[in-house]
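Below: one structure in structure tokens.
Complex shown without one protein chain; remaining protein chains in place.
Chain nomenclature is as follows: A, B and C, assigned in order of appearance, with residue numbering initiated at 1 for each chain independently.
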Amino acid sequence: MTVNPRLYPLLATIGIFVVAYIVCWLQFPYMLSTRVAGNLLTDNAYLGIVAVGMTLVILSGGIDLSVGSVIAFSGVFIAVMLRDTGLHPLLVFALLLAVTTAFGAAMGAVIHGLAMPAFIVTLAGMFLARGASYMLTIESVPIAHPFYDLLKDAYWLMPGKGRLTLIGVLMLVAVAAGALIAHRTRFGAQVFAIGGGEQTARLMGVRVGATTVGIYAFSGFMAGLSGIVFSIYTGSGYPLATVGTELTAIAAVVIGGTLLTGGAGYVVGTLFGVLTMGLIQTYIVFDGTLSSWWTKIVIGVLLLLFILLQRGLLRVTALRA
Amino acid sequence: MTRTLRRILPQILTLAVLVALVSLFFPQFLSVDYQGGRLSGPVIDVLKRGAPVALLAVGMTLVIATRGIDLSVGTIMAITGATAAWALASGWGAAAAVLLALMAGLACGVWNGCLVALIGIQPIVATLILMTSGRGIAQLITEGRILTFTDPGFAWLGSGILLGLPVPVYIWVGTAIAVALLMRRTALGLLVESIGINRSASALAGINATVLLIAVYVASGLCAALAGIIATADIRGADANNAGLWLELDAILAVVIGGNSLLGGRFSVAASVLGAMIIQTIDTGILLAGFPSEYNLVIKAGLVLMVLLVQSPNLAGHWYALRRHVRRRREPAPSDRSAP
Amino acid sequence: QTVGFSQIGSESGWRAAETTLTRQQAEERGIDLRFSDAQQRQENQIAAIRSFVAQGVDAILLAPVVATGWDSVLEEAKEAEIPVVLLDRRVDSSDDLYLTAVGSDLVHEGSVAGQWLVDNKPEGTCRVVELQGTTGSSPAIDRATGFRNAIEGNADIEIVRSQTGDFTRTGGKEVMESFLQAEAGNEICALYAHNDDMALGAIQAIKEAGMDPGDDILIVSIDAVPDIFQAMADGDANATVELTPNMAGPAFDALEAYWADGTEPEKFIQTESKLYTQSDDPMAEYEARKDLGY
């Protein structure tokens, strides 16, 4: 049974992640504890969820720069709603998801209807969402609601005192759902089709407009969900939160083996991209000797290293084939 | 000449409308004073404050014309500013500092260009690497503090006055004209557009796409270096942490408002710098109008969207289609009735 | 002893100085400092604290980027019996979740600056312009509040314009330029800047507009970085309120006492918010501070 070449980028990503984890473990044996593994999931839960949405957008050949701001907006929205109204958090969640989904859909509609580049439309969306959160409040608003305490304390204590938290599990569920949508539904097939070439996709019978709206709506939904997770994670809403998260998410998607030009990639790859980014962060914290500036440089260098390794690996397998 | 004018007409009109709009909130927007050998007034401020974004937009235009994007320009500003300040602080002269800063910008451009053209990493990701790690390099140079200097010659580049106008205005206008001439008086413009539209066909036609690609990133790096020099000279200190922060987004916005396609190809440097002026007019207008700062972003987003909507070529098409649709609805097709 | 230090980032010279001083203090006391730069992101700070807990450090220093959202991670640290000391900014969690907080009172800083203006303003009405910090950040909010508290009741002091300068010099300069355009320069009597960097930028803008900062327009700001003393020595700035970057000294003192015999320190160790004016020998202050890594 030979491996389908489609899988090479995904396998390369997973392989590199595993090797990197082993390298970290050799240096810091503690890295292999369930605590670190649990933290890796929990700390990157919001990133993983938003990256799933971003993966679909990128698979379609687009980009969504608004997600970082939308996460911040979500936190602020939830916090302010819970503070000022008596609504139950679940109701607020539903409201929020409706708002962010509609926001994404609106961006998709503008992108398709006016044939404007996604980069610019979502950039304006990024300003807008951040601006909207400032208009709700400029302070950080704590969330004090018994239901939130429940959510925060929902975890399963793994052997070795690691915690598998609700939001960590939620991320895995989101990845699974995203993978199903991308690879096992007609909507997903249409996303890939648009990424492969909009013109061709249209000729093959894809309703490009509706699909584009759907894609950005999905990304908006995921950003909202990520905002909920982030608000559970931090227990507050803060208009300055998650600045630049869109770039981290894009980097994670790309490390996960999805082509920025669209049409090729795996949602599961994104999970490993996110975990790789988390691993870099964890490694730097464990090391603990890097100054502020060396931290930035090392993150960049490791990012480059991953991309080069991936390209090298793919090139070698391509030569073999 | 008239062709150029026709190309930039939408941008000029947008700018005019925007100025009118700002004047509603701040009536003295167009007033210019002359005192003590210098012109002053909001418009002069726009011209001067717009210098960094305009310079970045010049380089970004070329990169985008090749179907690329350069996210690292803001960071390059920080690196070059830090380099210049370091040079001045270690007692080199202003000229040497400028030269060193330009060299740093050039090096950054070569780095980006090689990642994109030689290794084949996608531009967004390739420049994202320098965007994140470069600020660390800049901080390494300044050790995280604001590296100040007193050299009046260097400071003149940021806040000096020449014939009544701020020096940065001359720098960005001069750079824009020089680059535009370089592109249009030589064959460079055509070759850059060609590789942006179809790199493989261009390579087959014998164009050295690799070298050209590296060259546009170098140009972008050099423009960012100039912007970094101005920003540093302006406050007489290099702020590695904040110099040029998020300016790459403004620069990309300027290029797009200038009517250049993110998919590469035909470009106009003049339209891009007009785009930069449009953005700066929005920014300065917001400051002058005196709204609370928490509204800044929403206002900016709203105005930018408006500008883009108005300039969208598709909008006219949609109007047309809508009108036709309505008309067709009104008169049922005669064929429908005659159908058996 | 091993101490983990989760720093916000390196967004300003003041913070770089805080980092430098913390390292110096740790070295002097023979403490092994694990440093983590969060690059302005709370999520990175939470992750760093988690990882410090996982590594089993003896104490954690935390300079929180934002006041809210620390409950669960502080609880984790508490469960692991690792004392946490907050540096320079406060959190809104219950105070039994951390050992102590070292810092200054941001509202108080603002009111010291405001009080100075009340005492030193020229005769007649005084139109004040305000350069705010980054919108939404707690220093910007608190310093604005404190200043307003102090000038309250002085009908002849009026804040006519306030805009964010993002805590940066460029921002301070650009916004000040627009203030000068909008308010016809000579009608501004004083500038209140939420940090010295913005004030330094504004000073240049005022000079370039042909006016004399420090005389035509009074300038009061917060932080007391070295360069503002230079400006005071030149007569360009009038007053600054000190925010010492040496938060680690008191923090380590408290920790050492705690390690030695479990002494619980005060819940809030407030550093002094000292006011410096031109009469406080600014040149000497400048010399004393210029090598602290600002």
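Please note the rule applied: a contact is a pair of C-beta atoms (placed from the backbone, for glycine too) under 8 Å apart; a residue touches a chain by one contact, two chains touch by 3 or more.
FYI, contacts and distances are computed from a predicted model.
Peer 1: Out of "Arginine N-succinyltransferase", "Hydrogenase maturation protein HypD", "Sugar ABC transporter ATP-binding protein" or "Heme exporter protein B", which one is the UniProt protein name for the chain not included here?
Peer 2: Of the names offered in "Arginine N-succinyltransferase", "Hydrogenase maturation protein HypD", "Sugar ABC transporter ATP-binding protein" or "Heme exporter protein B", the absent chain's UniProt record gives "Sugar ABC transporter ATP-binding protein".
Peer 1: So which of the visible chains would the left-out chain be touching?
Peer 2: Touched by the chain not displayed, across the whole complex: A, B.
Peer 1: Which residue from A:G125, A:G178, A:G263 or A:G278 sits in contact with the chain not drawn here?
Peer 2: Going through A:G125, A:G178, A:G263 or A:G278 one by one, A:G263 is the residue touching the chain not shown.
Peer 1: For the chain left out of this view, which of B:I207, B:I252 or B:I282 touches it?
Peer 2: Per the contact definition at the top, the residue touching the missing chain is B:I207.
Peer 1: With respect to the chain omitted from the figure, which of A:A193, A:V267 or A:I280 is a touching residue?
Peer 2: A:A193
Peer 1: May I ask which residue of B:S194, B:N242 or B:Q311 touches the chain that does not appear here?
Peer 2: B:S194
Peer 1: Spell out, residue by residue, where the missing chain touches subunit A.
Peer 2: Where subunit A meets the chain not shown: residues 4-6, 180, 183-186, 189, 192-193, 195-197, 199-207, 263-264.
Peer 1: In terms of residues, what is the contact footprint of the unshown chain on subunit B?
Peer 2: 185-188, 190-191, 193-194, 197-198, 200-208, 265-266, 335-336, 339-340
Note that only the chains that are shown with their structure count from here on.
Peer 1: Just say which it is for the chain contacts: an open line, a closed ring, a star, complete, or other.
Peer 2: complete
Peer 1: Need the CA-centroid distance for the pair subunit A / subunit B, whole Å please.
Peer 2: About 29 Å separates the centre of subunit A from that of subunit B.
Peer 1: For subunit C, which residues are shared contacts with two or more other chains?
Peer 2: Counting only residues that touch two or more other chains, subunit C contributes 10, 16, 19, 135-136.
Peer 1: Would you mind listing the residues of subunit B that make contact with two or more other chains?
Peer 2: 139, 144, 294, 296
Peer 1: Help me check something: in the complex, which residues belonging to subunit A touch subunit C?
Peer 2: Checking each residue of subunit A against subunit C gives 30, 33, 35-36, 39, 42-43, 46-47, 134, 138-143, 152-153, 230, 233-243, 278, 281-282, 284-286, 288-293, 295-296.
Peer 1: Tell me, which parts of subunit C touch subunit B in their complex?
Peer 2: 10-13, 15-17, 19, 132, 135-136, 161-164, 166-171, 173-175, 177-178, 181-182, 197, 200-201, 204, 208-210, 227, 293-294
Peer 1: Would you pull the subunit A residues touching subunit B in the complex into a rising list?
Peer 2: So the residues of subunit A in touch with subunit B come to 63, 113-117, 119-121, 123-125, 127-128, 130-132, 134-135, 138, 247, 250-251, 254, 259-261, 292-301, 303-304, 307-308, 311.
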